[in-house]
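One chain of protein is taken out of this complex; the other chains stay put.
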């Protein structure tokens, strides 16, 4: 069975995450499947893409496949990390990507959803950004996704507490576009997609690209950046980093010592 | 009859758009009239300006005068485009500008309102950003106005769908300051203006200028910018661009082919 | 009696402002006391800090100690100004700082609260940013705190009107994280702090530092900055600046002439 | 006869401009030929490339093919202009490109040579940057090539006078690496190339890319850039612009009126 | 007698410093005279300007009029400082400014010369940048003028030793364009000016403006800048600052204590 399902009609491409066993974890394989499909959509002239889970999914996506994270000594969020690649694919896709969310969204999947152009969610959907719980030193472009999608105090609450937030709360803060009951969400989203598909794809493409560049334009000096990388290296080489990964795998609470 | 009406009293300048026939379209003439009035207000030591339409207006402003847009081959949003000049006038005005909105706001007029310092609107007011519908490749400073005024997902919904949003929704997202019933909006706005007028105009002026500079400080390398300009040129030289303008003038739906 | 009270337990440090007579004004002395306590917390390995006033406080903090502001001729918000130092201490503290607010927050104390990582407030709390009322030319990093915490139109309303806003309104705009009834706010905040304290302090520390750098990365050319400093110098050398300070001390309304 | 000759041996690729009739003008065709050859070199694992004219050439390259410049109304140096594409190809080539110069270098060919990684020239070689003589409003990335290669006062002398400078003078100013007599220059350059070819191509590739990015990192706000584009548009729409192109074609001196 | 002499012919404007008694110190009055003349030249359509001293001058300019520097407590190089204004006038003048130098150039006059577009000097000319000798904390845009004109190690030798450098040395480092014997320098410079005057003034104007913006584009975060201003304030409020000014006026060597 394939990890994702893809279809395109009337200029609307739909990708359905279909790896329920792994709770749609963003494994390297899954990410490649999405990237390949987005490339197909692009070639087929899709004017909008919808990214969703199977109707009825309890977990929209569990985020990183923790089994793929290095145990230490290596930057877990380097340029070739599957999550980082996927975020770039979504941002580079020349048409809008709408995230359609039911179920819970965890960890790196939060960033994926925030990196989509628009978000529609059911009232029951929840979002939990978990790097602090797992002990992973998130990276600058990843944090910028949060900072661009959410008011800073809300972004910090998400990132520092790792607690789930409801779709309703995220909608009030301008992060989610619409909260729509489960029964209506597919049609609602399709309708929004159709409106977009009738607009000028060239104008939309060049606006999306400009918005991407403007939102990314929080430039740092090389020294600031290398200092950050140095701080992150201390973390992923720490005892606590390994503890976080191990505790997750052993399904127990991690005990962090700050070292 | 003049395109706008202007008056100033107690340090509060008021500009009333008065070109109902053209639905207050932001033609070169209208823009020059507003710029001249803002210059007068400045000289008269105005401490705040209110920008409004005639009471009872159905359309606050229809945005660009589409008749003035070039049919292709030329950047429709260059430095001397009337909308771009008007945005700069509002930003450079040394006192706060409050937009008082009743009726619907279309296209470039959305950006104008968003570029004002504060926005007060009636519950019936609506906002529709239409470059995607018209096929116009919006420019970087224009998109930055949206990105600074609205949470990114909301900005993208406005820009990619071209659908109108209600004042209530924009107020919840922090874009509009206050939604006030039609019967009270003039007095409410005047009251807010009066409060500002009693504060220190020097302190306000220097804060407004700093906020303008900080909000604009999303710097790009020249190469990024020239690439963007190249992408925009492809769009305004395209078949679709002419189709959008023509369809608008012929009052029919455009058919976009993505070429 | 000491200006602040400090305690730490279970990795949660709490600073209680305790200078009711001066309405917890951010005097040099008070700021040094907070800075010293944050240094202690850091050494003690605190994983989160709570900044609050005494239960029952009418005024959370009155902001700058106006008696300490220079009467003119000198930048009132230079690098060594107590408020500016305090903001940097909060931003540099390697663990999250939660502001727990009851009572009213005035002037520079607004920026202090906005600079905290998360904010919890009672429904009765209010926030009034008063530089325009007092005639003080706020500085660029200070304005950036507002611009990062609040949607721009809301930030401008706060700064240009100096009117108090309610906690409820700020919560809707994503500035405040939670509005919690007085009876529950201490426990609610402690609970949030506890959650943070169990997460990885290393991962949180490096994320906070990156978010600080990214949010500050609105870079200006030296010429833009020196121009701003020149504009601000005109203001703090003006007649109006002295009028604002004097009126405040004499508890009368200032009369601003714009000169 | 082909516009260029290409060969590769021992990891050293050599491109010889071979269009003497047109004085190796950088026509669209010639640029595509170079780009294709660089792509071949890349695939063949070339560790260094040499760009040269035929031994004995009087003119190394005459720069833009003026016949291809638009007569007005259009940016003559847009993203898809052949010169701009060629500069990007040289900068993006993952191995060093050495320019070997005999004869005179004119106009846009100056920028091409300056954009190469190293320059070796005969004592007789001369360089004349002619946009001011031709009346063309050079663009920002093009000017950055000059500013990065030459001390600013020298860059301005080149650009504002359009006078030829000798290889000796450019060598003294650090623009040219070595001046070598005609009889020895081929061997000298081959020797330098060989040294590079024995070094680590991976280390060199990543250093070249970082140097490219650092040198380009003179970021502007979108408003600064759009203002520049507006100023340039005034120029290429001017009477003088057409006069410059026409005078060149008619082989007479242009008469500029400043309008 | 007027402080400067001005004439314009054939599109070449010449300003001759004529205040030998004060060694052409850049007093507020002199700066205003130059600014007014540049404005006249601009109106008259000058295509190039030459800035020179009287033939035979021993001192080209002594730099700041030290009598005008504040004795402490105030930024001596604020936005309205005469030197800073003059630098901006030269940079904003829409045609090239050539500095023709005989005699010695001191202090702020060094920056003025470096800010000109091209420099021609006699072999006897010397340049001494004296802020370190005088104890003045130079400002960021001023230092950027040095950094853009000179290789950094040379800039630092100039600034940290305050020793005079010869025209020959500056020419070798690309700072001065040409060293020309006294007998020939006027004709040589006039000849260079004439060449420029025949080129396209529009193309030159837009290139000069772009080069100005690119060279200034070394952007800093507001926090970096405010820290710098704080460091500078410590210096101009120090005992040493007053000592430097006083010693200069008393024509004795200053004794610096570092406090």
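Per-chain numbering from 1; labels A, B, C, D and E assigned in written order.
The rule is short, and it goes like this: a residue touches a chain if its C-beta (ideal position, glycine included) is under 8 Å from a C-beta of that chain, and two chains touch if they have at least 3 such contacts.
In this text the structure is predicted, and so the values were computed from the model without any measurement.
> Looking at the whole complex, which of E:8, E:66, E:85 or E:234 touches the chain that is not displayed?
The missing chain is touched by E:234.
> Of C:137, C:174, C:222 or C:244, which residue touches the hidden chain?
For the chain that is not drawn, the touching residue is C:222.
> Please output the residues of chain C touching the missing chain, sorted low to high.
On the side of chain C, residues 214, 217, 219, 222 touch the unshown chain.
> Residues on chain E that touch the omitted chain in the whole complex?
Against the left-out chain, chain E lists 131-140, 143-144, 147, 150-157, 159-163, 172-174, 218-220, 224, 228, 231-232, 234-235, 238, 240-241, 244, 253-254, 256, 258-259.
> Go through chain A and note every residue touching the omitted chain.
Residues touching the hidden chain, for chain A, are 73-75, 78-80, 84, 139-141, 144, 216-223, 225-227, 229-231, 233.
One rule holds in what follows: only the chains that are shown with their structure count from here on.
> Which contact partners do chain A and chain D have in common?
In this structure, the chains that contact chain D and also chain A are B.
> Please determine the option from A-D, B-D or A-C whose contacts repeat those of A-B, over half of the contact pairs being identical by residue number.
Comparing each option in A-D, B-D or A-C with A-B, the repeat is A-C.
> On Cα atoms, by how many degrees is chain A rotated relative to chain E, nearest 5?
About 180 degrees, rounded to the nearest 5.
> Tally the contacting C-beta pairs at the B-E interface and at the D-E interface, and name the larger one.
D-E
> With chain centres defined as C-alpha means, what is the inter-centre distance between chain C and chain E in Å?
About 43 Å separates the centre of chain C from that of chain E.
> Residues of chain D that contact two or more other chains, please.
139-140, 144, 217-220, 222, 231
> Which label fits the chain touch graph of this model best, line, ring, star, complete or other?
The chain contacts form none of line, ring, star or complete graph.
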